[in-house]
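Sharing a structure below in structure tokens format, with a few things to ask.
Removed: one protein chain of the complex. Kept in place: all other protein chains.
When the chains are written out, they are named A and B in that same order, and each has its own residue count from 1.
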Amino acid sequence: MSYRITGSTGEWEIVVGLEVHAQVVSEAKLFSGASAEYGGEPNTHVSLVDAGFPGMLPVLNQECVAQAVRTGLGLEAEINLFSRFDRKNYFYADLPTGYQISQFAHPIIGKGKVLVDLADGSTREIGVTRLHLEQDAGKSIHDQDPTRSFIDLNRAGVALMEIVSEPDIRSPEEAGAYLRKLRQILRYIGTCDGNMEEGSMRADVNVSVRKPGETEYRTRCEIKNVNSIRFVIMSIEVEAQRQIEVWEAGGTVDQETRLFDHVRSETRSLRSKEDAHDYRYFPDPDLLPLVIEQSWVDGLKAALPELPEAKRARLEQEYGVSRYESSVLCVEQAIADFYETVARGADARLAANWMLGDFFAALNRTGRSIEDSPVSAEGLRELLGLISNSTINGKIAKEVLEDMVETGESASAIVEKKGLRQVTDTGAIESAIREILVANSDKVAEYKSGKDKLFGFFVGQTMKAMKGKGNPALVNETLKKLLSE
Amino acid sequence: MSGIHDFTLASARDALKSRKISAVELTNAHIDAIERLDGQLNSFITRTPDQARDAAKAADEVLAKGEGGSLCGIPLGIKDLFCTNGVRTTAASKILGNFVPPYESTVTANLLKDGAVFLGKLNLDEFAMGAANLNSAFGPAVNPWKRSDSDTKLVPGGSSGGSAAAVAAGLVLGATGTDTGGSIRQPAAFTGIAGIKPTYGRCSRFGTIAFASSLDQAGPMARNLQDCAILLESMAGFDPRDSTSVDTPVPNYEAALKRGVKGLRVGIPKEYHVDGMPAEIEALWQQGMTWLRDAGAEIVEVSLPHTKYGLPTYYIAALAEASSNLARYDGVRFGERVSAPSLDGLYEASRAAGFGEEVKRRILIGTHVLSSGYYDAYYLRAQKLRTLIQQDFLKAFENVDVLLTPTAPSGAFAQDEKPTDPVQMYLNDVFTVPASMAGVPALSVPAGLDARGVPLGLQLIGKFFDEETLIAAGHAIEQAAAFHHRPTIHAGVSA
Partner (left out) sequence: MSLDAKTVTRIARLARIGLKPEEVETLGHDMGSIIDWVEQLNEVDVTNVAPMIGTGLAKPRLREDRVTDGNCRDKVLANAPEREGPFFTVPKVVE
């Protein structure tokens, strides 16, 4: 189903492209030896290179290049063995040298793609135009003084990857799915932590609208620096709506940069000297062109972890989980790893069921993550083993899991201590059933006269009498036998 | 103490090693000379006599133990474009008038490691932009030479004008210079001293204030090539902090002096016979050919067809880079700041007040040639021309070992003879710029005096990293020219 917005002149389609700035995971900055770690006292993660002192020179960090290449491989993109750094010249308080070093003309990564899953179960391929390395800027602090802004250069010079998508996105949902998938891939490879609160992933959103069937793009606006997936979705919705209103009122949309105000739920023009922007890009003469070897790229490729799509396919094939289950299990590597530890040596399908159901519910309830789960993968596997070998039934298992979460004890210890072993002794089951049947002779008569639905009542009563420990299959079987006597 | 100002760097080194003089004596003599004469020359922006005496004392202690590096106890001057830890570094600009770097440039650190004694920071054209040292916020440096027929003040050339003047007048035994389009070679020629612009990448640019990154190269300036060779050996070397530094061993340059030129093929680029070149420059050039031929070299005519495009290409490339390199002088983190109510107002006021006229002009041209719609027509085209110019040299060097040319189209001119048209002023660099564009090494040696008694220099241009052949050929000219003239203002001349 295509996403459409209905305006006063009929339906509209939206066209969206995203430029994502992802902070590279590295120890040191892109061109200096200062720490790239987030936080720190103001102006401490700053070298004289970052502060643009006279005579200071940039030297490229190898790991940042490797991270960009790994990411490119994860996006199934072209890796450019030749790339180059340019200077983007503009003045701003948090840009110490008066230029940002970026890859304008020759990015390190070319065309790639991201497969996104949509709510209706379909998948779409979103093209990636390019990925390039560049420096982050420092931070201006505006709220400490009535007349002055304060400058902290801790972020200045930290490596960023700018990942530019094709204008392939056709709905706010797709934009969200694209960002989630991109973040998932970056986290898998370990090239960006994807933490949007700390600003390690931010997006510039390019939005335009057009009538369905139009082949040309109309003028787009760029919404700068949106810092959460939810805000990306919201900003697309409100900006598309605004543009439709402009067109429908007979106006034209101006190409411009806008800001998203989530409080007012609107976008606002950044009219600030748009005319004065002329970045005067030219190759940075302090740096040589970046030339990398295919063999080095091959080495990085060989060392890449399994990526989300491949992992999903493998889990589906190896463990027989569904497409939906694989998508949930592969959201994070740690979840998939946990799952595989459980599933090896247990019923894999049962393991998926339990992970997606009671186990995640327990995590949610306790506010824990998979990394500090109160129940280990081995513990969960043991519990599932007790179900599979009929020591306990599924219902009892849920109680045992709750106990495990609370006490940290093992499943078998809880089962033993509380005497939760399932009753498989047909004699005991039979005598329990007989008591129920005697006590409910009226219901027995109704059942026999054709009220089949009462079978469930007898099962329930029997299980209740047996404190839930009756083997469900045996209980069913014995009930049928005795009721037909 | 008689004759202390007759020392060359090499002979002073030997006298220090043999303890015939002490570093303190040598240093004091130079500090005295600076105090006596620099009022006339204005070659220093910042003098550091106390630090120099301390360093000299320390050098004497080391020398007494029979130890010490190649420059132990040698008093030098440092162009005020090299950042020196704890010592004000201005680039001769008002915008850096109070800048005290908390770091040392690699080149000066290398000199200090070898025991050199720094007497202070030397005048230059602001941000190394100029050819007469008239563009200094600290006033012009003056050439110690005078015309035989007048007392008018001559320019020492530029941008390393203070370095040239101080060396020529005997205020220092040697100095550092930087050369972007001729800023070592042209002032060396104007003041009757020697100077080497090494291969691009030979000396680290770390800690040297940038003018045009792809061209800037530090080099030595001294009374003769032996002194330059000793200095270069100390200054040069690979530096991991400069991505354009080249990792190739530093040879013993001093040893190259004795190589001679027998069998050397010396190219004469025919395009350097430019229109309007003074006859005495042409004659000096012919003399140079004769000297080298007599010393056993073979003279061969070569062609560098893109020579005439060197200057305009240079100005586009250099000014584009400069416009970007000088963006960091904005009054926020260091340097001159003029308050204003807005950020842009602060930038505009600080830069308007901090930069001199020529620097502003160059930043604006550089900004223009990079701006939208002009990049391809100017900057990109210039970079392509640069490829052609470099190919000219590489092709010529398939056939010859060095090239011989005049260093500058004239001798030193008077301060008030400076052309008002900037293009005319830029023509001073016509012979020096092409080697800078190609990145190849070049040097200037004093070769004679013009009709009015002002020194003239000859330039030798060499293959990449073949400074040794340059030094050998240059030394052959030195020996033949026997240039022992002294300027009017000199430490060894009693006033």
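Some points to look at:
By definition in this document, a contact is a pair of C-beta atoms (placed from the backbone, for glycine too) under 8 Å apart; a residue touches a chain by one contact, two chains touch by 3 or more.
Just so we're clear, the structure is a prediction, and the values are computed from it rather than from any experiment.
Displayed chains that the missing chain touches over the full complex: A, B (touch as defined at the top).
Between the chain not shown and the residues B:Asp38, B:Asp80, B:Glu104 or B:Asp330, the one that touches is B:Asp330. For the chain missing from the display, the contacting residue among B:Leu37, B:Ile78 or B:Ala382 is B:Ala382, taking the whole complex into account. The residue from A:Pro42, A:Gly110, A:Pro167 or A:Pro374 that touches the chain not shown here is A:Pro42. Although one chain is not drawn, the whole complex shows that of A:Leu259, A:Leu350, A:Leu454 or A:Leu483 it is A:Leu259 that touches it. On the side of subunit A, touch with the chain left out of the figure occurs at residues 26-28, 32-35, 41-51, 59-65, 84, 91, 93, 140-142, 144-153, 259, 270, 272, 276, 278, 280, 283, 285, 288-291.
What subunit B contributes to its contact with the hidden chain is residues 98-100, 102-103, 199-201, 214, 240, 243-247, 306, 308-309, 312-313, 315-316, 323, 327, 330-337, 339-349, 351-352, 355, 360-361, 363-365, 367-369, 371, 377-378, 380-388, 390, 421-423, 438-439, 464-465.
Simple rule for what comes next: only the chains that are shown with their structure count from here on.
The part of subunit B that touches subunit A in the complex is made up of residues 82-83, 89, 91, 96, 99, 101-103, 105, 205-210, 212-214, 240-244, 320-321, 323-324, 327-328, 330, 332-334, 343-344, 347, 367, 370-372, 375, 379.
Taken in their complex, subunit A has these residues touching subunit B: 48, 51-60, 87, 89, 91-93, 96-99, 149, 151, 278, 280-282, 285-288.
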